[in-house]
Structures are given as structure tokens and as C-alpha cells.
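Yeah, one chain of the complex is gone here, protein chain that is, but the others are all in their spots.
Which chain is which? They are A and B, in the order written, and residues in each are numbered from 1.
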Amino acid sequence: MPILWLFLIVSGIAIAGYYLGLARVMRSAGGDRRHMHSLPSYYGGNVAIKAAVPALLLMLVWLLVQPMIVNNSVSALIPDSAIADASSRGLVLSEVRRAADGMDRALAQGTMDASMANDPQADPDDVTSRLQDAGAIVTSQITQPVLNAAQSYRMQNQRGNQFMSGVVIVLALLGALWGLRGAQADFRARNVVESAVKMLLIGAASIAILTTLGIVLSLVFNTIEFFRLYPASDFFFGTNWAPSFSGRGGSSDLGVLPLLWGTFYISLVALAVAIPIGLFAAVYLSEYASNSVRSVAKPLLEVLAGIPTIVYGLFALLTVGPLLVSVFGRDGLGIMQAGTAVITAGLVMGVMLIPFVSSLSDDIINAVPQAMRDGSYGLGATKSETIRQVILPAALPGIVGAILLAASRAIGETMIVVLGAGAAARLSLNPFDAMTTVTAKIVSQLTGDADFASPEALVAFALGMTLFVITLALNVFALYIVRKYREQYD
Amino acid sequence: MKDNHIAENEVATKNIKIAARDVQVYYGDTHAIKDVNVEIEDKTVTAFIGPSGCGKSTFLRCINRMNDTIDVCRVVGDILIDGEDIYDRKVDPVQLRAKVGMVFQKPNPFPKSIYDNVAYGPRIHGLARNKAELDDIVERALRRGAIWNEVKDRLDAPGTGLSGGQQQRLCIARAVATEPEVLLMDEPCSALDPIATAQVEELIDELRQNYSVVIVTHSMQQAARVSQKTAFFHLGNLVEFGETDKIFTAPEDPRTESYITGRIG
Partner (left out) sequence: MYDASLSSGAAPKPRGKSLLVQDARTRKRNAAEKRFRAYGMTAILIGLFFLVVLAVSIIRSGVPAFTQTVVDVEFTLTEEQYTAAEGELFKTKAYEGLLIEQIRDTLEARGLEVAFDAGAIERLLGKPGGTLREHYRANEQDLGSPVSFKLAAASRVDGYLTGRVTREALQDSRFMQASDLDLIDALVSADIITRAFNWNFITGADSGVDNPGGAGIGASVIGSFFMMLVVLALSLPIGVAASIYLEEFAPQNRFTDLIEVNISNLAAVPSIVFGILGLAVFIQFMHLPQSAPLVGGLVLTLMTLPTIIISTRASLKSVPPSIRDAALGVGASKMQAVFHHVLPLAMPGILTGTIIGLAQALGETAPLLLIGMVGFVARGYPDGVLAGFTEPNSAMPAQIYTWAARADASFYEKAWGGIIILLIFLLTMNIIAIILRRRFERRW
């Protein structure tokens, strides 16, 4: 754990710097803290920040960059001939990494000595057997190029780590010295520390941007990679989804339309359940219910929103599915083949969305000014007339926004469809058919053996991109509508 | 029995439209209105004046049972309109409010077109048999609201797009569209500028031809300008009720005098 140690050393330097800074400024002020510009702790903090922050930042960047550089240089060591037909450079590289990890393990257990680990002429068979003795997971016989690459990988990483440790510690010491120089009574330590803290706060706030950036970049790069292997037009306009599991490309049909249709259909069923129930529930709670009913029913309904989606998934698979089959299945109406179907997933998802629609609509209905209600009652309208003809039209933009947000939830929902909707991708109108969705296929294409080079795996990123764009558009639009609506009554 | 009562009233030039007897209003534990007895005449503008929180708005809202929408509010005593107790169990507040229209402090047009705003009442009460009749009612109401000329070319425009004074006149037009017999106005000019206020006051004077108008106002000048009768409320009591001229020139009660001369309020 050299990184942990390094972290502890840097922290140690920072803590030591803190107390040295305190002592120094005390001396400089002649032991009287009234002569100092700032509180003593700020002088210590100044030293500690200058010691720790640059050093730790450097460490972080180094840890991110080093594997990339090492991977690139090692990758160059592997000749094309060393890559078997059914393999890819990525797979060989992970083999190299495993071999290198195995060597570390073998060295630690003493089944291999350092000279052998570093000897380029070492016998690959001997190394393989020794690695296996040490309990390392090595899939097959290590070939000469792999062994050499693994040795080079280890060497570079070792050197990199040593170098990093040295540079980071020196940087921490330099930072501490720089901070100590400033530990004078007239130094504006508070201002320095506060601007450093402010930078930290800005950094924390920027993580939201970094996350979005991370999502977009990881989707975009892999999607581009996918479209290099598989034509984009076939993906967007293909009506057949049939990934092959053995073949590499070519034989797979990866058309997104059946998945989009499944997503759309299930969401539609879900909204058909959630919108009327949610809306009526919201109307009842905000306009009719007495305080005591409201204080019981509202949190109870919201419990439905707090239940993890895996629970709903299981509910769909094991309770609702069999129930529907017993009614519509072979023993009943005979129109349902299996428990997993559009109707199952849609129904359960609808239940999940009820509180989502109802609490958002409740807020929005409550935001309609009382003056509107008074105006309507004053004209002799009944409550329901007021609700239908004045309140709901007034709240309509907000409610549409809420419904769009619910729709985006439905489209992005994963567990319920993975467990409740089935796995068959088809373009059908029958709600009792099994269908599948974009999210379910992202899961099935990316779990299992993660070989990111094949179009069958990469298609998941293109699906993710599609999902991201659709939900983002819905969200932005919905938030825009809701905000406009709120401004109207502010 | 009721017939006789009504027939008697018809004989008099100014018959009693609304009669309140020993009205008490409670908000939870607060006794907001105490022992109010008042008789309001038809085809008259009656002004309720008094300092803030004196109960004048509360009493106004009792006349068309708008207080029913407030859970904690309780009304005791009788309020009779044309001799019928409006708090009788058989009375449906919905029917009552069609007969007793209300205009609120802040103009509150619905987020609908001008036409739909005015047509809302006639539609829910089923006053028009067809579109032509409805058009007719809307036009008549807008003319009575003295806003027809300003909006006749844009009946489809949203009511919320009008100016404050126009909105309030639209609300008055909306209230008269249901053919009420009494029009209650809760500080209808407090959100308006002087010019709009003058227009609305002029309108109130015209409405007197057809309706019994009750107006709550903070402005004594306004009460003096528009009303024939004035009631002065103080701390939930009806202190004095009489001809407007008399109230403002020779009040009987010292509290009324203090208020009018600006010492309380």
C-alpha cells in the first residue's frame, strides 16, 4: 500500500507544518497573539494547506496519468502476431496486467525471486507454473511477448511509483517551507487560508460539471467506437435486435427500434396507470382531504416512492406476473404466455410512479393562488367545477412538467423491466407480449464477460447515449416548463 | 307565508334585501364578529368601513357563505336574503352564490380568455341554451362592466393580460354575468391606481340600478363617494349604521367620530 503510506506521510508533513507554523508565528509576535494579523490557527492552517494540497493534487494526477502512459508503452511492446484470432489487444493487455499482478504475488509469497521476475530471458512456462503456485489467476500459458510486456509493465510501474513518491514528498516539504516563511505576525494568513478554502468549495461544486462531463465523454467515445464497428444507420433504423454471442460483429443485428418501442410502450402503460391515479390522489389530498386524512395518506403514498426499485422488480416477477398469468394466461383468457410482459412491468412501474405524479402535482396545485379558488366559488361553482375548470387549467403547465418528469423516470427505469418485462425484443402491439427496453439491454450487454472491444458490448454505450439524450431532453423541457409555471405565480 | 313577506317588501320603494340578526362569527377560538344586526336595502350601495381587522370583510364573506371554505370558521345567527335564511340546511351554497356575486380585493381573472372568464358563470349555472345566447350574455355583462369597448376586439386574449383596472372590471363583468341580485365587493379598488379606481367607482354607481351592492372599503372618501348607506365596524361590533351623509357629518357614536376624524384606525 505505498499510496496509503504516501498519503500518511504527506498528512504527517502537513500536521507537523501546522504546529511549526504556530510556534513560529508565536515567536514572531513575541508571544502576544494581539500582534498577529489573524488568529494563530490560520498561520498553522496556511502551512498545512501549502504542504498538503499541491502534493496530494500531484499524486492524484499522477495516479490517473501513469496507467495510461504505461499501458500505451506496454501495448506498443506487443507485436500484432502475438494477438490471437479470437482475441483483441485489450484482452492481451489485461492478460499482461494479470501476469504482472501474479508476479507481485509470487514475489510476496516467495515462489519467485526478484531476478527471475526481472529476467527477460526467463522461461515463460516456468513463470506460468510458479504464478499458478502462488494462486494468481492466469488464464492460459503465458507467451514470451506477454511475459516481456508484463515485466516491462511491472518495471515501469515500479519506477513510476518510486518517482512519484519522491516528487510528492519533496513537493510537500517545499510547500511546508513556503508556508513557514509566511508565518510572520503581519502576514495576512486568514485571507490566504480563506481563499484556499474557497477554492476547495468551488472544486466541490465543480464535481457536478465533471460528472456530467464524465458521463458525456464515456458515452461519446464508446459510441463512436461502436459506430466504427457497426453502421450507425443500421443501429438507428434497424428493426431487428439479435446480438450474437459467439461471433464477432457482422452476424449481430443491433437495431434500436424494437428496444425504443418496448421502452415507449411500457412507459405508456405505466403512465396510463400513474397519471389518473396520481392526479386524482393529488386533487383529493389538496382540495378535499381533511388535515388528518392528509397527514396519514400523503406519507403513506410517498412510501411507495421510497421503496427501492429492486423490490418492485421482484414484485413484478414473482407476484404481479403470476397473478396476471392466472387471469390472462392459459388457464384464464389464454392471451398471455408468461408472467413477464409489457403489462406486468408497466403496471408495477405505474404503481411506483403514483407518488411521483401525486406529490409533484400536489405541490403545483397548492401553488395555484387561493384567489383563483375564491373567484370561482364566489361565482357559485362547486368544488369539482372549480378544480376541473379553473385549478387544473391553471396548473396545467406544471402538471405537464410533472408528467414529463415521471415519463423520464419511466424511460430510465431499469430493475422493473429487467425482472418484469422479459428479454425478447420485438415490435408488437400486444401488451401481453414480453418485450424489452433500452435499459434492460444495457444491462444484459454489459454484464458477464466485459470485453469492451466487441460491438455487442459497445452497443450498450450507444444505447446509453440514446437513453441519456432522451431523458435529458425530457428533463430540460420539463424543468423549463415547471420553472416558467412557478414564475407565473410568484 | 314567504309570499306575503315578499309581497310586502315589493310595496316599499326600498325593500330589505339582506337582513342579519345576531350574527356571530368564530375563527377557531377567536370571536371575530359579535352580535351584528343590519338590514341592507335593495338597489342601494352600502359601504362597510372600519379599521383593519374589524371584521367587515369577514361579515361580507358571510353573506354568500364564502366562509364555508375556511375549515375553522363558524357562523351563528341568521342572515336572511329575501326572507330566506341562507344558513338553512336546505340551502346549497352553490345556488346562493349564483344569487350573491362577489368581487375580490385583488383582481383574480382566471387564466383563460376574456370571453371564457365571463362565460364561466353562465356555463356552470346553465344560463344559456346555445352559443348565440351565451355570446349575448357575455356581451351584456362586459357592457355592464364598462369594459366592452376596450376588449370587444380581443375576446380570445387571456384575461390575465389586461391592466389592473381592466382586470377588476372584467371580474365585475364576470360576477354580473350570472345575473346575481346582490353584489359583494371586498375592497375592489385597493389594488388599483386612482384612474382605475375612478372608473370602478363610476361603474359601482351604475350597478346600483340593478343590484344591491355591498362594498367593503378602507377609504372613507370612497365610501362617501359611492355609497348611500354606511356601516361602521369596530373590533367585531357593528357600531353604527345609517345614511352615509349622516355618518360622515353627524355620527352618533364617539368611536365612529374618532375613526372618521382619524384618531383611530
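The working rule: contacts are C-beta pairs under 8 Å (C-beta built on N, C-alpha and C of every residue); 3 or more make two chains touch, one makes a residue touch a chain.
These numbers were taken from a predicted model, which means no experiment stands behind them.
Trainee: Which residue, A:Gly17, A:Gly378 or A:Gly412, contacts the hidden chain when the whole complex is considered?
Mentor: Only one of A:Gly17, A:Gly378 or A:Gly412 touches the chain omitted from view, namely A:Gly412.
Trainee: Pick from A:Phe432, A:Phe461 or A:Tyr485: which residue touches the chain that isn't shown?
Mentor: The single option touching the absent chain is A:Phe461.
Trainee: Kindly state which of the options A:Val74, A:Met116, A:Leu219 or A:Ala270 is in contact with the chain not pictured.
Mentor: Touches the omitted chain: A:Leu219.
Trainee: Out of B:Thr30, B:Gln95 or B:Gln221, which is the one that touches the chain we can't see?
Mentor: Residue touching the absent chain, from the options given: B:Gln95.
Trainee: Touching the absent chain in the whole complex: find that residue among A:Gly31, A:Pro120 or A:Gly306.
Mentor: Checking the options A:Gly31, A:Pro120 or A:Gly306, the one contacting the hidden chain is A:Gly306.
Trainee: On subunit A, where is the contact patch with the chain that was removed from view?
Mentor: Subunit A touches the chain not shown through residues 1, 4, 64, 67, 97, 190, 194, 197-198, 200-209, 211-212, 214-215, 218-219, 221-222, 276-281, 283-285, 287-289, 297, 300-301, 303-304, 306-311, 313-315, 317-319, 351, 354-355, 358, 382-385, 387-388, 405, 408-409, 411-415, 418-419, 439, 442-443, 446-448, 450, 452, 460-461, 464, 467-468, 471-472, 475-476, 479.
Trainee: Need a quick check: the contact residues on subunit B for the chain that isn't drawn.
Mentor: Its contact residues with the unshown chain are 2-3, 6, 10, 42, 81-82, 84, 86, 88, 90-92, 94-96, 99, 124-126, 179, 181.
One rule holds in what follows: only the chains that are shown with their structure count from here on.
Trainee: Could you tell me the distance, in whole angstrom, between the mean C-alpha positions of subunit A and subunit B?
Mentor: 60
Trainee: Quick check: in the complex, which residue numbers of subunit A touch subunit B?
Mentor: Those residues of subunit A that touch subunit B are 290-291, 369, 371-382, 385, 389-390, 393-394.
Trainee: So in the complex, the part of subunit B that touches subunit A is made up of which residues?
Mentor: Within the complex, subunit B contacts subunit A at residues 64, 66, 69, 71, 93-99, 101-104, 106, 108-112, 120-121, 124-125, 171, 174-175, 178.
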